[in-house]
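Left out: one protein chain. Kept in place: all the others.
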Amino acid sequence: MQSLILTTATRLLVALLLVFSIYALLRGHNLPGGGFIGGLIGATGFILYVIATSVSDARSALRVDPTNIAMLGVGIAALSGIMGAFAGDPFLTGQWLFLFAAEGEKGLPLSSVLVFDVGVYLAVFGGILTLVFAMEEEI
Amino acid sequence: MSWILVNPILIPLVTAVLAYLFRTSPAGRWISVAGTVVLLFASLILMGEVLEHGVIAGQMSNWQAPFGITLVADYLGGVMVVITAITAMATVIYTLAEIPERLERLGFHALLQVLVAAVCGAFLTGDLFNLYVWFEVMLISSFGLLVLGGSKEQLDGGIKYVTLNLVSTIMFLSGIGLLYGITGTLNMADLHLAVREVENAGLLTTIAVMFMVAFGVKAALFPLFFWLPASYHTPPVAVSAIFAGLLTKVGVYALIRSFTLIFDQDVTFTHTILLWLAVATMVTGVLGAAAMNDFRRILSFHIISQIGYMVLGLALFTPLGLVGAVFYLVHHIIVKANLFFVAGVAKRIGGSTDLSRLGGLYAHAPLLAFLFLIPAFSLAGFPPLSGFWAKYVVVKAALDLEMWFVAGASLAVGLLTIYSMTKIWGAAFWPKHPDGIKPRLGDLPAGERVALMAPIVGLAVLTCIIGLFPEPFVQFAETSAEQLLDPTAYVTTVLGVQP
Partner (left out) sequence: MELLLALTIGVLMASSVYLMLDRNVIRFLFGLILLSNAANLVIFLSGRLTAGAPPLIDEGAYAPTGVVANALPQALVLTAIVIGFGLLAFTLALVYRTYRSLGTVNSDEMRLAEPVSAPRTTPHPDPTAAPGTPPASDPTLDKTDATTTPTGGEARA
């Protein structure tokens, strides 16, 4: 199905959805959001792209095989857990780094929890797209 | 301490990621091999710690026991991880010669490693919901392995496997929900204490039966086993072998764990059900095997009948019975995986797994014939092999309780096991090949021959070692049975307090 309105709108919407998915990923630690929902939103962008164009177009727009993205996500999540080892903590213990921290000022908190969330983001993003691409190609 | 516990889960997981990213090059499969070797070392280190301390526990991300994710290894959990690592290593070596590059490119090794990680996770977790998660991971990866390649038989078997196992996990999940509702905890050690304070004992027994059904499907117990013979003979042999060795045993392990640690309130009710289910499982399994005419399908039915012995050991609920169950569990994983490997080689050189289209293996591949006899006799329970001691302990436990019928049935099932092993021997090994093929091992390329035979020889040697020197293994099983029947050490190690 080719629809001029949809294809034109998709170009804008895909970019918007991808940016929004990153936003949802980053605000996830203290507010509603996080890797899972971010990954879903990001995948929605590409699913929209599939509907507007075709799977092969979406694949070439994505450049990387979605299954690779998903597995990489799992690997990153596992790595974030291993980070605890360097501090002598058990697996998956959150490690924190406060950039530019001063007296009474937390600075920019960076944590292995965020890395874990990035892993989840990629895993969900890749997993959903693998599934959707496969289903779409079958039908 | 906690890293020793995490390693057996983490190593296969990382291996899976690497093997997947390198799946299009030969590096992928060697990463997979290396991963299992490292896993074996990690599991042996874990076992060493367990032998030293009895029970070891670790809290993930430092959340204290009833709240966080707990990993525990007692004697049973430790030995299961070791045996998982051994089976995984044997399987991965075997796949080097068996799995075509087409499947490797689809991510075969990654799925296999995820499966191993999930099995290790299920053996090590100390939390019921976590067990559910590992079950699901195990299911997803096993679904993938089962239908990878997508032949018609695989899809057909896959549908049955997937649907029935999904029903069982949902059942498990509902059971978890209800158990949480009446106890307010899901940590298994904490549950051991919490169920003692539940007033509504009837509700607890109902939940116990729900768990029994859920784990019964996984373990292929009597009325719930239909998915197993429908699917286990369809995937590549290496996949059949690791499924046959490990997956149903995870169900048995879960049964043993939950019905010694959590549901030991109404033993006369729940364990009596288990007892008769075990007997029925043994008998139907072996009769099903007798009716089959395909190498792998006979073996699939034998898994069911052997599950009966393990559950019987649990159902007797005496120290000796549990010794038998633990011993049987370990022995059976080795033997059954090995028999599937033999079936794979027979298919490779003889061209089929259908017994009417096989033959001449004894004349042309005597080494294979000899190596078939070791696990086959062990499965049937011939004296100098591991199966004899396993059967002996279980039957002795039944006789001690004066359950003549049960003991008689298990002996008769042993006899019928010999019958179907003889049937395989009489059709595949003894006569001439119907198509005039001379199935010779020497016709295989040298590299493939080593990759196919090394796991078979290794596992056969292991069977002989357990059979000839059973003393340390029985002692080990005795200690683990003690730990199972008196989980005080388990509970105190996990919770860190005196109950």
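Each chain carries a letter (A and B) given by its place in the written order, and its residues are counted from 1.
Everything that follows uses one rule, which is that a contact is a pair of C-beta atoms (placed from the backbone, for glycine too) under 8 Å apart; a residue touches a chain by one contact, two chains touch by 3 or more.
Values in this document were obtained by computation on a predicted structure and should not be read as measured data.
Taking the complete complex into account, A:M135 is the one of A:V19, A:V64, A:A101 or A:M135 that touches the chain left out. Listed residues B:V82, B:I176 or B:L277: the one in touch with the omitted chain is B:I176.
Although one chain is not drawn, the whole complex shows that of B:A73, B:V92 or B:A230 it is B:A230 that touches it. In the complete complex, the hidden chain is touched by one of B:I140, B:I418 or B:C464, namely B:I140.
Along chain B, the points of touch with the absent chain fall at residues 129, 132-133, 136, 139-140, 143, 147, 150, 152-160, 162-163, 166-167, 169-171, 173-174, 176-178, 180-182, 229-231, 233-234, 290-294, 356.
Residues 36, 127, 131, 134-135, 138-139 are the ones on chain A that touch the missing chain.
Criterion: only the chains that are shown with their structure count from here on.
For chain B in complex with chain A, the touching residues are 2-3, 6, 10, 13-14, 16-18, 20-21, 58-62, 69, 107, 110.
Chain A contributes residues 67-68, 71-72, 74-75, 78, 81-82, 84-85, 89-94 to its touches with chain B in the complex.
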